[in-house]
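Quick one: this structure, given as structure tokens, is what I'll be asking you about.
Moving on to chain A:
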Amino acid sequence: MTIVQQLVAGLGVPNFQVLIPEIIVLITALLVFVLELFTKSRILISTVSVVGLAVGALSILTISEGAITLYGLYIVDSFSLAFKFFLIVFTILAIVNLQPYVESKKTYYGEYYYLIIFSLLGMMIMVSSPNLVSFYIGLELMSVSTYILVGLWKKDYKSKEGAFKYLIMGGAGTAIISYAIALIYGKTGSFDFARIFHEVQDKSDIGLTVAVALLIVGLALKASAVPFHFWTPDAYEAAPTPITGFMASVSKIATYAVILRVMVEAFPLNNAIWSYGWAVLAGVSMVVGNFVALKQKNVKRMLAYSSIAHTGYILAALASPNGMGFTALIFYSLVYLFMALGGFIFLSAFEKNGNWTNDIEDFKGLAKKHPIMALYMLIYMFSMLGIPPTVGFMGKFGVFLALISSNVWWLAVVLVVTSIVSAGYYLRVVAYMYMYEPVKEGRFYLNPIEKFTVGFLAVMVLVIGIYPTVFWEISNVLTSVLIMNIGVR
Partner candidate 1 sequence: MVKLKYVERPKLSLLEKLLFLDFIKGLKVTFKNLIRKTITTKYPYEKLTPPKRFRGTHAHRVKDGNEPPSFSVLEKFMDINTGESRCVACYMCQQACPMPSLFRIEAVQLPNGKKKVVRFDMNLLNCLYCGLCVDACPVDCLIMTDIYETAKYQRESCVIHMDDMSERGKDFDRRRLKEPDRIWIDDQERIKLWGQIKWS
Partner candidate 2 sequence: MELSVVAFWVLSAIAVISAIGVVFFKNIVYSVLSLISTLIAISGLFFNLGAELIGALQILIYAVAIVVFYVLVISTVPQYKGEAVDPKYALLSAPFGFILFLELAYVSVYGLWASNTGIFSPDIFKEISNAKAVATLLFTKYLFPFEVASLILLVAMIGAILLGKKDIVEDEKEGGA
């Protein structure tokens, strides 16, 4: 038996049953890709993508048993399934709002749809990777699609500039992650999380420390933590607003999930290295994100900085490398989806009207013109600020709990102080909406879909904020799944 035969002998047919969601999403992407060549009907394209994704989301519910398939390169467990479900659902919400926006901005490309879906596919691969190879490849599929999405705005220079900055930083991040993977490979001789765990155990030497540090740097770059955040505001401002919403919510959450997965499944016993690293990054992110956001006059940019700050809040949970921290991270990231997407869709709904810009001045008196939409925005703002009964409070509460339970008092204090700073700019938006007279003339046309999306998300923010038990339960279960997965092959 030659060595090649030995290698091939152990490999059977992969379990395609558990890959149904990915397959459906892939087919949807390709279908849209082909359809886009033949039809000019944008409604058709968006309908096909939404229906495809919806079927994909539903198909997740049919999977009852997890599996490790594709020869150990793909893990389907509750953790990945739950995240996939949320990712798909929120992608659908982003997609349905894309259509009116790009149409009014005259930047229509059918490519938007399948690029988003490809990006989604990358995230799905990323969150269900038990292996650095599939993690890397999924991360790249996501990033590459996103670079294009940012730059894809007809005749808009800013879009190109933002995309380029994003690309350069992202490229450097990719290189750093690759280097980290190389060092880990050299250290353990494997890409597999379980193998890495068995090889490393709690023995950490300088090589592993540097590898993990580089991995953290690279992932922080992708998750836009300070000091690697420079691309974020530019790319967010440059992209079409629903795409920004997609990036700020869906791709970020996927990144957090994969950060959690890598850190917990590959280096659970070396948490002394990474929890401290993430804690420092999170602290700096909170401080810089919030203080810079204070100065912004453009609400979209302000939300971008606020998302940096939220990266800080969410990653702060990793400073407490135990079940509580992971639960807090999962919970906060899941609920952050609602706030972030809602906020950006709100912007997009108004921005598509001719004389409206994202400038804070234009928010004056919005509550008089659109009391209900303004109320939704108020809910988002207070949620991001972390005021109960919105869900943002519950997220911060979990992070507080985790931090204090691990005695990371300094980070808790930083979180508190920066939260108070953040009140400065979130309240400004509310104040401009409610406490000034309108300056912009004319009526806004809001699409019913946009109204529905913003309203639905706002109501969800309130409902989950008041009754977060379900989401806490989900987070708890996911955490336990994650922890049970350690070292299992």
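Heads up, the rule we're going with is that contacts are C-beta pairs under 8 Å (C-beta built on N, C-alpha and C of every residue); 3 or more make two chains touch, one makes a residue touch a chain; residues count from 1.
If you want to know what made the cut, all candidates are chains of the complex that A comes from, given by their letters.
Just so we're clear, the structure is a prediction, and the values are computed from it rather than from any experiment.
The contact partner of chain A in this complex, picked from the candidates 1 or 2, is 2. The part of chain A that touches candidate 2 in the complex is made up of residues 2-4, 7-8, 11, 14, 26, 70-74, 109, 111, 115, 118, 121-122, 125, 133-134, 136-138, 140-141, 144-145, 147-148, 151-155, 160, 163, 183, 186-190, 199, 205-208, 210.
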